[in-house]
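Before any comments, here is the structure.
Of the protein chains in this complex, one is absent; all others appear in place.
Chain naming follows the written order as A, B and C, and within any one chain the residues start at number 1.
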Amino acid sequence: MKNFITEKKGILSWLFTLDHKRIGIMYLVSIFAAFALGGFAALILRFELLSPDKILLTAKQYNQMFTLHGAVMVFLFIVPSIPATLGNFFLPLQLGANDVAFPRLNLASYHIYLLGALFCVASIILGSVDTGWTFYTPYSTSTDTAVIMMVTGVFILGFSSILTGVNFISTIHYLRAPGMTWFRMPLFVWSLYATSIIQVLATPVLAITLVLLMIERVWGIGIFDPAIGGDPVLFQHFFWFYSHPAVYIMILPAMGIMNEVVTTFCRKNIFGYAAIAYSSIAIAIISFLVWGHHLFTSESEVAATIFSFLTFLVAIPSGIKVFNWIATMYKGSIDLKAPFLYFLGFMFLFVIGGFTGIFLGALAIDIHLHDTYFVVAHFHYVMFGGTLYAFLSGMHYWWPKMFGRMYSEFMAKIAFWLIFIGFNMTFFVQFIMGSKGMPRRYYSYIEEFQIYHQISTVGSWLLGVGFIVMLVYLIQSLRSKEQAPDNPWGALTLEWTIPSPPQYHAFEKTPVVDKGPYEFGVEKP
Amino acid sequence: MQQIQKRKLPHYFNNAHQEFEAAKLGMWAFMAQEILFFSGLFVAYGVFRYFNPEMFIYASRLLDWKLGFINTIFLIISSFTMVMSVYHIQHNNRTKSLVNLTATFFLAAVFLIIKTFEYKAKFDHGYYPGMLFSGEGAFSSLHIFFGLYFTITGLHALHIIVGMVLIAWLMVRVWNGTVSAEYFTPVEMVGLYWHFVDVVWIFLFPLLYLL
Amino acid sequence: MNNIQSLTKKGSFYLPENISANLGQFDILFYVIFWLSVILFVGLLIFGFFFIISGKRQQDDQLAKKQITHNVKLEVIWTVIPTLIVIIIFFWGFKEYLIMRTTAPNALEIYVSGKKWFWEFTYPNGKKAIDELVVPVNQPIKLIMSSTDVLHSFYLPNLRVKRDVIPNRYTVMSFESAKLGNYNIFCTEYCGDQHSNMKAILKVVDSDDYTSFLNEVDFDESIPLSEAGANIYVKKGCNACHSVDGSNMIGPTWKGLYNKNREFADGTYAKADEVYLKESILYPQRKIVKGYQNVMPSYQGLLVDKEIDAIIEYIKELSK
Partner (left out) sequence: MSGHFIIPKKYYQFTFIALLILTIFTVLISRVDLGVLNTPVAIGVATVKAGLVGAFFMGLRWERANLIFVFGAIAAMVLFFLFTFIDLAYRGAITDEVSQPYGYKSPVKVTEKLHHSSSEKMDRH
């Protein structure tokens, strides 16, 4: 029986497909490549930091390496990671539709992503950028590295993200299965809706910021360069107006996956469906008000106070979601499979990330902790511990559905514990180092911090090994012959009602929905 | 004019109305993105007007507001002809729609030509953007105004060129019959885009030329 | 080198020693948030652990014991209580922040200029020092800071204060140290290659040491000129970019430099004699040697003529 993978053969049938499932798989492969490149850069960074003086890289090369790590991880991996891969593949299936609203636009957004990635990689070859992924002026307008190339690449990647957002909004509004009202949609779709709103409303401001940066660098019109009358803090306002909503583009789909995983592995209805749905939208809206907490040390005191207050407000909806998930586990029948292990890992790490966010939200504390390793640890706990753990949980949860193969549960547990211990070893030490005063983006440091850096580097090796183990057993699962069942976890959402690798035309007869997505124990009509 | 060609509904939509509404919602999401894109430029304009208010008033005197006025009138007429072409295609008289489309196209072209005249006049006074600015002026931060002026009007002109390409593509589709009363979505969408470009100029004209 | 107090050995588990006179509450606020987070985190851990143990699934498709979908009372509680806690933390943080940012009227004004990769302090009597901020103890200090090239950020970990240093604008930061000793100063806003070497020393001394520092003349006649040049080579930060062992770093090496033929970026040539060396120290932009960036800041006003002669003598010494 032909499924969407064996539908047509040949590379062209993949590169010019209009099928949302194939586009999702292509994104998955490109995301892995970007993650490998960014991860490799991270391992070299950590290796260099083993000692204060030069081991591998000179100061300039180190700066280029951490910019590469930041830019590739943020723009090429984590922003498109969940919406473009799992979102593209499962949004239509969870809605009971056969494709997204604009398939050609979907393919165009993948090709734009490839073009943007090409520019970023080209900038690496042409003497890569050494400004940090934030491109702060006046350094980015005065350095002699290939800033224009990288900035064009990121500009193009922004449009891929906007087009995905536009696509998802139209799909969710108009392609829902008959009977599926807004409150019968799975919560993963709710979070993708909130993410798409942010993607559409925030990314263009990044586009205009980068255009102005390029014009400033080439013609020097003097709006960011202080020597000719500009204001560098204005660039920071422009940049963070996009970049803080961008971190919610990263975390919201991750929270969406958590709802799917926790209900299936506790075989229990979600606790507080409406609360979680509304908190996704609340996060999407408040995320536009808080960008100033990245500028506490450079903006005026009145603005800092307002931003600090609003930053605390945005913490509340995240807290509500975490409490709801814990409540869902209460009296659940819990099955500790790999996806659920990653869910528990997510809860553990995301809660630590959230609490350290409270530290950084308080004005006085942030003045001490701003631009130190405390901030580095905070955003790795929230982005790695949050988004990446949810991405891995989602991938393991939907792996049998996507490829019709099952991965080995035992190997998955080994990889989980390797990554969990490695991650905590790498980044918890950085909290201590950061609050002690160790600034970030430092190539060499004072003697006393060496022990912390060495522990952190050894931890990063564990992380590297963990991901290699994961890669091995995932590829092994693809090569194994035996077919995974259609619904291995006994989930109720629509994508589990169709055969494992779904056909090209997934739903022969559009399903009719008459009850909520997670109503376990309610007899089927 | 060729025969109107029948169009098969894509398999994932179950009726034409749903497809039209989805396309319109997608277009409005794209319009929201464009609003935010230009908002960055308006904020930059506002910030630097706040930093040096007298210079902005002095600099806007240097611009020739008569050309700006004629440009605004042309864009409003082009918006009207665009709307009339959508109206006619909905009534299936394709010739009138095509005439209106060509009118919109030429009005846009005239707008760009006037723009080039304005730019040339600026260059003669030496008001080049940013680094190459060598103009005389009572204020030493005059180059910021002209840097912003060229950036904003340049990006707006770029959007007009994209609009003209879209209109040309529409004229071809009206001609070869793939667009008709049953399926006029592309015409409506390009119309929305064109009206947006006109609205941006409506805001730009007073801010840059008159204040 | 002068013994800078360690950040890790002194002070509490998470924070370096707090020597600030008016920011005593900072550490209390930090540890209140810390212990609140630990309690809530351990609470969630226990709940989660207990739910997993009690809920282990026996046979394959066993449903949850009870399908609870919502409980309005519980949901209201866990929305209102965190909001209250968080607002309290906000106000406390804001109160502390205002203390940090208001400068006492009788503050001693010191000008700070952040240049690419070192700090230059100008004291009230016009004396300039590089990477060395000497302040009297228990005296409110007001730093008026500006940068000459890119963004920097002036960070005193032991005083819990930090402020961005922006070109073409003066930003102000104030602190009052209550304890003697030498402390670290870091640059925390990324500013290029030597961002990590842009360190300075805060020396808190009692007031008469401070006045003697102000009148102290850098230059003492007793030692030979080239040896004085060697001290200035270290004291004024030349070692950050120029080496004396022949290896070229950010700037060309000083070994064998004297009377050497120098080719410049614009193709012209000149011999490295006294006139050229003095001009390159005071106006580095004028003649850029081929293959080097134009990043050297001017030392005009930073070095008196005698000090420049000492440096030139030292270079001659190196070139023998």
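What we mean here is this: a contact is a pair of C-beta atoms (placed from the backbone, for glycine too) under 8 Å apart; a residue touches a chain by one contact, two chains touch by 3 or more.
None of these values were measured; they are calculated from a predicted model.
When the missing chain is restored to the complex, the residue among A:Phe35, A:Phe307 or A:Phe379 that touches it is A:Phe307.
Of B:Gln5, B:Ser140 or B:Asn176, it is B:Ser140 that touches the chain left out of the display. Only one of C:Ser12, C:Asn71, C:Thr102 or C:Gln300 touches the chain withheld from this view, namely C:Thr102. The set of chain A residues touching the chain not shown comprises 173, 197, 200-202, 205, 220, 222, 227-229, 233-234, 237, 241, 288-289, 291-292, 295, 299-303, 306-307. Although one chain is not shown, part of chain B still touches it, namely residues 17, 20-21, 24-25, 28-29, 31-33, 35-36, 39-40, 42-43, 46-47, 50-55, 65, 69, 72-73, 76-77, 79-80, 82-84, 87, 90-91, 130-134, 136-141, 143, 191-192, 195-196, 198-199, 202-203, 205-207, 210-211.
Going forward, only the chains that are shown with their structure count from here on.
A straight line joining the Cα centres of chain B and chain C is 49 Å long. The centroid of the Cα atoms in chain A and the matching centroid in chain B are 35 Å apart.
Separation between the centroids of chain A and chain C, computed from CA atoms only, is 33 Å. By the touch criterion stated above, chain A contacts chain B in their complex at residues 92, 97-99, 101-103, 105, 162, 165-167, 169-171, 173-175, 196, 200-205, 207-209, 211-212, 215-216, 219-223, 228-231, 234, 238, 505, 510. Taken in their complex, chain B has these residues touching chain A: 10-14, 18, 21-23, 25-26, 29-30, 32-34, 36-41, 43-44, 47-48, 51-52, 129-132, 141, 143-144, 146-148, 150-151, 155.
Chain C meets chain A in the complex at residues 4, 6-9, 11, 13-16, 23, 26, 29-30, 33-34, 37, 40-41, 44-45, 47-48, 51-52, 54-58, 60-71, 74-75, 78-79, 82-83, 86-87, 89-90, 92-101, 149-151, 153, 155, 157-158, 160-164, 166-169, 171, 184, 186-197, 199, 293.
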